[in-house]
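Note that one protein chain is taken out, while the other chains of the complex remain in position.
Lettered A, B and C in written order, each chain numbered from 1.
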Amino acid sequence: MTPPHVRDSVELSDYQAVRDDTERLAAPLSAEDQMIQSMPDVSPTKWHRAHITWFFETFLLVPNLPGYEVFDAEFGYFFNSYYETVGERQPRHERGFLSRPSNDQVTAYRAHVDEAMVRLIDTGVGDRRDLADLVRLGLHHEQQHQELLLMDIKHVLSKNAFRPAYHPRPDMASTPPGPHNWVEFDGGLIDIGYEGNDFHFDNEGPRHSVYMQPFEVADRLVTCGDWLQFMADGGYHEPIHWLSEGWATITRENWDAPMYWEPSETGWMVQTLHGLQPVDPNEPVAHISYYEADAYARWAGARLPTEFEWEHAAVDVELTGNLASSSVLHPLTVQSPSNGTPRQMIGDLWEWTSSSYAPYPGFETAPGAVGEYNGKFMVNQYVLRGGCCATPPGHIRATYRNFFPAHSRWMFSGLRLAR
Amino acid sequence: MTPPHVRDSVELSDYQAVRDDTERLAAPLSAEDQMIQSMPDVSPTKWHRAHITWFFETFLLVPNLPGYEVFDAEFGYFFNSYYETVGERQPRHERGFLSRPSNDQVTAYRAHVDEAMVRLIDTGVGDRRDLADLVRLGLHHEQQHQELLLMDIKHVLSKNAFRPAYHPRPDMASTPPGPHNWVEFDGGLIDIGYEGNDFHFDNEGPRHSVYMQPFEVADRLVTCGDWLQFMADGGYHEPIHWLSEGWATITRENWDAPMYWEPSETGWMVQTLHGLQPVDPNEPVAHISYYEADAYARWAGARLPTEFEWEHAAVDVELTGNLASSSVLHPLTVQSPSNGTPRQMIGDLWEWTSSSYAPYPGFETAPGAVGEYNGKFMVNQYVLRGGCCATPPGHIRATYRNFFPAHSRWMFSGLRLAR
Amino acid sequence: MTPPHVRDSVELSDYQAVRDDTERLAAPLSAEDQMIQSMPDVSPTKWHRAHITWFFETFLLVPNLPGYEVFDAEFGYFFNSYYETVGERQPRHERGFLSRPSNDQVTAYRAHVDEAMVRLIDTGVGDRRDLADLVRLGLHHEQQHQELLLMDIKHVLSKNAFRPAYHPRPDMASTPPGPHNWVEFDGGLIDIGYEGNDFHFDNEGPRHSVYMQPFEVADRLVTCGDWLQFMADGGYHEPIHWLSEGWATITRENWDAPMYWEPSETGWMVQTLHGLQPVDPNEPVAHISYYEADAYARWAGARLPTEFEWEHAAVDVELTGNLASSSVLHPLTVQSPSNGTPRQMIGDLWEWTSSSYAPYPGFETAPGAVGEYNGKFMVNQYVLRGGCCATPPGHIRATYRNFFPAHSRWMFSGLRLAR
Partner (left out) sequence: MTPPHVRDSVELSDYQAVRDDTERLAAPLSAEDQMIQSMPDVSPTKWHRAHITWFFETFLLVPNLPGYEVFDAEFGYFFNSYYETVGERQPRHERGFLSRPSNDQVTAYRAHVDEAMVRLIDTGVGDRRDLADLVRLGLHHEQQHQELLLMDIKHVLSKNAFRPAYHPRPDMASTPPGPHNWVEFDGGLIDIGYEGNDFHFDNEGPRHSVYMQPFEVADRLVTCGDWLQFMADGGYHEPIHWLSEGWATITRENWDAPMYWEPSETGWMVQTLHGLQPVDPNEPVAHISYYEADAYARWAGARLPTEFEWEHAAVDVELTGNLASSSVLHPLTVQSPSNGTPRQMIGDLWEWTSSSYAPYPGFETAPGAVGEYNGKFMVNQYVLRGGCCATPPGHIRATYRNFFPAHSRWMFSGLRLAR
């Protein structure tokens, strides 16, 4: 990506805080836990920890720190994710075959790179805005992988028949979300995309005008309770609600509930990072595909918002949500009362929009490897907005564009109705 | 779909002209030719001929013609395409297993339905605008299948090792397309979508405003000669040009040229409806996927137009192209000279746009089975515009939206650059 | 194969009788019926008719009839089955894509080759034992394909939702098979394999000694009535009866009854060449895989016979069974009373044996293309013995070895218990 113009130089403390967060998230996991690739989309925790380190080594240290010695030349093969311009790499679906390098070696790798990054930041970055921008990109990249790490380990642990918990459940109770209200917005020519001098990804710009019709969005997310009504009404068995490709998918995959839900004698249970729990009707429904979100909306006589509608509705919302902390990794919201503005916009669940992921007018990829960051995924993906309970604090904005294929469910995805 | 408001009542001669066109297209094919399903996307000619007839029987005759007797109750099972609301049906990928009903029975079916439709049109439609609209929808539906029939039979014949021709090659020579010029367009708030009282599909509306940046489009299609340069420059072997999913596709499928191209001792040949022919550098390149179109554009330092840009550029273009006739089923253009407006917009090749297929603001599906017509395909498809040499005359408009998945190549698809 | 030593010269009337039989079997089928390949194992009727003709043209006429003109040089590509030494050929799974050559052309091909074969037999074969042997091989090859033609068209018609009949059901009633008796055989050193001067396939020799333990075989086949008991006892749901690979197969394929059985409101129905019929408990059970035969035997406290046991038990049985005729294509037996010898050995159903298909000691393949006839299939196949109701009269012997993979079910396969 184009390292964006950022307000000021990177602080060492920022670097260390983000790096520490990763280690804190990995701490409850053994070396063995950190190795598993439970499906091709999942990467092992160890791989995440090494890959984000390789990013700093490859794009910062090697070109910019005189005398830097690469920790291990083989790591470039193992921990490159998808940068075709940087050379051959471990096949995507064989990341779970890496017992070597060991977890301990990855820890040593992180320390080696951190030591060098401290030197680079201390000495070199102050005068070089391009380097500061690249460090900041590396940190945001690491934060993205922090969320992936949580998504992935949730999937890994769900493949264990006894459903171990990543973390004990915090002692919190949910509250009913209250009635479902619509919030109205005028249409018109509206500016979309990032504006400002702080960090943002290249795909959030250029800022540009979009003409919108008047629209309404729901003031809260769809809950598990709402979803149970959809299911009780035969939602998964009535093709008329579904996109043709969605119907083919649920039929082929035998889906009849969100991912991680499983029936029990006492009702629906759901696999969470706190282990298996009863489905809570107050919670927003999570781990649904685009197909399911779209079908629910159609059943409810509504539709999904476009990403522009969502951004317009969110732009004045305070960035305080249910963001990741070591104790809450679950979209378990104590509801703020309805007050005529949209609630749960930031940090609860990624919200599916009806927008296909595409470049904004005038978007250009950066030259070189970092140019592979975002642009090459702009096909057959749908945009999600708002961050989730696993998103690191400070890593979400109203203009932030996440994206997944329509069949994906292992991210913390939910939905809000529009019309 | 919502049967649109059409200007006047349907004429019997219109009905018969369209029905006759279908038979004329099938005439060069034996009963055996008309049975083959050479891949799941392809339908046999016989199936097309019967399915479009079933449409009239099911939606017009059964509900509206008193005393009408269904030709054969089993045909509803065989020839329903995808209307979930109408009941069970022949599996999509097993349409090639239908030796019974025979081709002769299908011909009799067509005669039976035509005879009844004549009665219906003569007697009942004059007073009923809704019926006239539905007849017209059926005729446009039949025209869509006329083009599918040609796409499909091209694929069928290409699977025969000796590459038989559907039709002899007409005696026409191509001319060089001349230099590649850019045509400029101002941006602004521009109306998009169908306007008027003639027939159009539901997905062409509602008409609405879109805000565009200024843009340029090429005044001609990319030619085979252009494409050979892309190939000579390693276009199919350099990941940097490709969407990630596109690179995975061409690697998995071993694509190194457009569909239907094959190497020979004397250079590239291409399978056409006229049999195997040398690739002509003057012709527009056809049978490319979205991935290939996008990669070419990136290689050329340009991009694909959005469907809105395309429509805005096309709106004043005369609807005279290289449309289907019994003698020309090949995008073989005698070039009009460059005159500062876009050429080859209508009736040469379907042009890939960068727009994902999505509903226009305010789009609503019709109640009942006809509501399944368009809406349920609005995911993971990209819009193509302009019609092609296999599109029936009268069946194309500047606002017409065709759509295919990004990997599809068996339709007559090409590309025009934008920037 | 090694054309075996046959007693006397081939008669023209033999040639014409076999060739006429093929046409008689194809006669109820339209050109469209004759085109379908309903699964990769199936070949279209038209392809069978042409392939067996190509055999005569390629191995008899081209090398031996001076001045013979090949009917069409392309046919060698289309109608070679698997002779690697004869050149490239139509992909096995794309035999259903051949609308051209047409059925009429195949009929003309047969006439062209027949006319030349008559000349060859009239003039050249009398003095040439090697040619007579090869003609006879061609005729037995054609008889094999006559049975395949019936197996295959049964499958083709079963894919049509309305289950058309190949031939009306003859007016015959079944009779109960009577109690299940065991017939004892002494063991010892026993000669196995073909002995004599008539035609036989290379894989039936060399004749050799096999040492056997004493054994017993049932005097009749397992019936549908027996099978219904197995099913009622949970046979398809209890892994302990099944080979590991068999259990995996029935689980993956959702098999819970023999092939062609389907439940109805009035009980189990079965697709036959006479259309859909109620399952008749008196009939031998047909269309079962090796896995199912083995599981049934285990459930019944017995086992399958080896092919040597079967041959030894069959060697004195008269060759009069329920062989193919235009009116009976169904293992519908009027039972001969039990008389202390095995019944239903010849011409009812191919009987699974526990023997893997392997060469007899001293077996050698013939040089050249005909050497590909049998040997190269000797892996992962199991031997079946006895012929079936679709086997041409005169084409079965006690030493005849048929073979199929363990999962195959579309041939007329049944089982007889041993212990």
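FYI, a residue touches a chain if its C-beta (ideal position, glycine included) is under 8 Å from a C-beta of that chain, and two chains touch if they have at least 3 such contacts.
These numbers were taken from a predicted model, which means no experiment stands behind them.
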| item | value |
| --- | --- |
| Omitted chain's touching partners, listed by label | A, C |
| Of A:L12, A:A31 or A:A108, the one touching the omitted chain in the full complex | A:A31 |
| Hidden partner interface residues of chain A, rising order | 30-36, 38, 74, 77-78, 90, 94, 96-100, 102-103, 156, 159-162, 164 |
| Residues belonging to chain C that touch the chain removed from view | 82, 84-85, 189, 208-213, 239-240, 242-247, 290-291, 294, 354-356, 358, 361-362, 372, 376-380, 406 |
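Basically, only the chains that are shown with their structure count from here on.
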| item | value |
| --- | --- |
| Chain located farthest away, centre of chain A as origin (C-alpha) | C |
| Distance between chain centroids, defined by C-alpha means - chain B, chain C (Å) | 47 |
| Chain A and chain C: spacing of chain centres that average the CA atoms, whole Å | 59 |
| Multi-chain contact sites of chain A, meaning residues that touch two or more partners | none |
